[in-house]
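One structure, as structure tokens, below. Some questions next.
All protein chains but one are shown at their positions in the complex.
To keep things simple, chains are lettered A and B as they appear, and every chain counts its residues starting from 1.
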Amino acid sequence: EAPTKIGEIGVEANVKDLERVSQKLVNPPFLPEHDQVAKGGPKVVQVVMDIEEKEIEIKPGVFVQAMTFNGTNPGPMMVVHEGDYLELTLRNPLTNTMTHNIDFHASTGALGGGGLTHVAPGQQTILRIKCDRPGVFVYHCAPGGIMIPYHVVTGMYGALLVLPRDGLKDNNGKSVTYDKVYYIGEQGWYVPFDDKTGKYKRYSSPIAAMGDTLKIMEGLNPTHITFNGKVGALTGDNAMTAKVGETVLFLHSQANEDTRIHLIGGHGDLVWPGGSFNNTPTVDRETWSILGGEAGAAMYTFKQPGVYAYVNHNLIEAVMLGALGHVSVEGE
Amino acid sequence: EAPTKIGEIGVEANVKDLERVSQKLVNPPFLPEHDQVAKGGPKVVQVVMDIEEKEIEIKPGVFVQAMTFNGTNPGPMMVVHEGDYLELTLRNPLTNTMTHNIDFHASTGALGGGGLTHVAPGQQTILRIKCDRPGVFVYHCAPGGIMIPYHVVTGMYGALLVLPRDGLKDNNGKSVTYDKVYYIGEQGWYVPFDDKTGKYKRYSSPIAAMGDTLKIMEGLNPTHITFNGKVGALTGDNAMTAKVGETVLFLHSQANEDTRIHLIGGHGDLVWPGGSFNNTPTVDRETWSILGGEAGAAMYTFKQPGVYAYVNHNLIEAVMLGALGHVSVEGE
Partner (left out) sequence: EAPTKIGEIGVEANVKDLERVSQKLVNPPFLPEHDQVAKGGPKVVQVVMDIEEKEIEIKPGVFVQAMTFNGTNPGPMMVVHEGDYLELTLRNPLTNTMTHNIDFHASTGALGGGGLTHVAPGQQTILRIKCDRPGVFVYHCAPGGIMIPYHVVTGMYGALLVLPRDGLKDNNGKSVTYDKVYYIGEQGWYVPFDDKTGKYKRYSSPIAAMGDTLKIMEGLNPTHITFNGKVGALTGDNAMTAKVGETVLFLHSQANEDTRIHLIGGHGDLVWPGGSFNNTPTVDRETWSILGGEAGAAMYTFKQPGVYAYVNHNLIEAVMLGALGHVSVEGE
């Protein structure tokens, strides 16, 4: 078995003296337990992720040979504060077939960590990065060449939230807090269709699916788009929830295609340019942009009970391709 | 005949004491008569719209079984001030074949009014909404499921302008006024093509067109794009006009696809993020973004006479698909 490689970027000498805390990752749309305002000084936040190659059913009867961080699409949201270090242990089990790595848009140098973290099946790697810019940032696998888009469009990405140490501020510089926070990871899928059977094709492995999938990718139009890995992952019994009067922070990411988010019945009260919290948030937004390769943040205080639809407002993409969730709001 | 349903969202108890004014809607690119700075206190602004399903010729020889608010694409711009209430009477004549509704991005709760306004042919509905955020916002039909994208991409949307009570402000917080205002509604169309005849297909009703149209929609690329319902609706004799020295406010909306607006020979002197007027406008823009599901606002003072082209600056979409208008500017 290969020894664990340790990579470090932007890490200063005193990191060994800092307090170390372990963060338990959870499945999206949820976030790990965290403080909005940091307690004490910078810490080293330790997280562990397992890479999992697995077939997933993105819609009844439609299957993808997906690659995932931690078994979910998107991978889990990690949460730190500005000035903290993130220390990730990334494990690639022998049950996988491919080499992977991880590139953090939040980090600096070494291809965002991508250059330090290639792990073959059966290996693990440790990466420490300094989180010195507040915002929410994509991470993704980027193993090189054609494997970069292939791993990303088969699901291998997530996001990292770097909160300001003193919490979020509104457009007037006044502190704001959220009662709840959700993480929505939008994913475009490129699934080959079989004209003979009239069904989407199913494959036995990522390598078996690759040739056909690349041909669809080349056409630039996804065949399916999901919020959190499956059409309906955030509707019905799985809808996000809130109460009247609660303020919800919606974190939304897209690793490849541009999207445009709208909350039917609500608004973006505060939307941070680029999801970066040192920017003055814009207000009163009906719809907001999330670029391919970007994670964004929008905050809304619910005023009325009922069901709200949270959509990519290309309504074809929302309703026909699948980019739609619900927020169920109780109260009076 | 069913009784008129009345829906209210965000409406306070004192609304019955407010002054009521009736606003006569006009066809885009024009706006109803209005004051830029509000006179007196909040009002209830009453408007009436008739839904009209009708075949329209979006380009010579190319026909769509369209759905419209008030017979035009886009539907009419309504104008209120922040703090006013909009009271819409929406009528669905018996000559129509489908149930419709209306979702205002400007409003709060109840799916933007969509949950309160379903009207079958022969019915009418009344909706009161409070307009508490200044900006320009899309409204559209959203009757549920697959009918949401289908009604929207066959033309059923418009916009609502909510002016600040004290008018618009520039990037330095100084009041600005416009001499003219135009409303441009961009629309992507998905028209099936008949390989045998070499012509775009023509259908007898929205339902007859639906199956083929959905197949084109699924491909995500529109076959035609118009400004105000027809290629050429804003060129030649129908060009927008201005005089040298005049300041023009251009309101632009897209209900489904992203676009990028450029005024050939001019600029966006002031462009408000998201078309929301509590944001500091950006300046000196060569091109500005309008997302799918967004209405935006850009202001320009003309300095030179001549013809200006107002385009979606994907120049294929402008010239080949149709997303192009003209501004004819007189003076010296």
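Heads up, the rule we're going with is that a residue touches a chain if its C-beta (ideal position, glycine included) is under 8 Å from a C-beta of that chain, and two chains touch if they have at least 3 such contacts.
Because the structure is a prediction, the values reported are computed rather than measured.
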Residue, one of A:G7, A:P42, A:G75 or A:P134, that touches the chain absent here: A:P134
Contact partner of the left-out chain, one of B:N27, B:T89 or B:S289: B:S289
Among A:D17, A:E33, A:D195 or A:E218, the residue in touch with the chain that has been omitted: A:E218
Subunit B residues that touch the omitted chain in the full complex: 171, 221, 258, 260, 262, 264-268, 271, 282-289, 303-309, 313-321
Missing-chain contacts mapped onto subunit A: 9-10, 103, 105-112, 114-115, 133-135, 137-138, 142, 145-146, 148-149, 152-153, 214, 217-221, 255-258, 273-276, 278-280, 289, 291-295
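The definition used in the following text is that only the chains that are shown with their structure count from here on.
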Centre-of-Cα separation between subunit B and subunit A, whole angstrom: 33
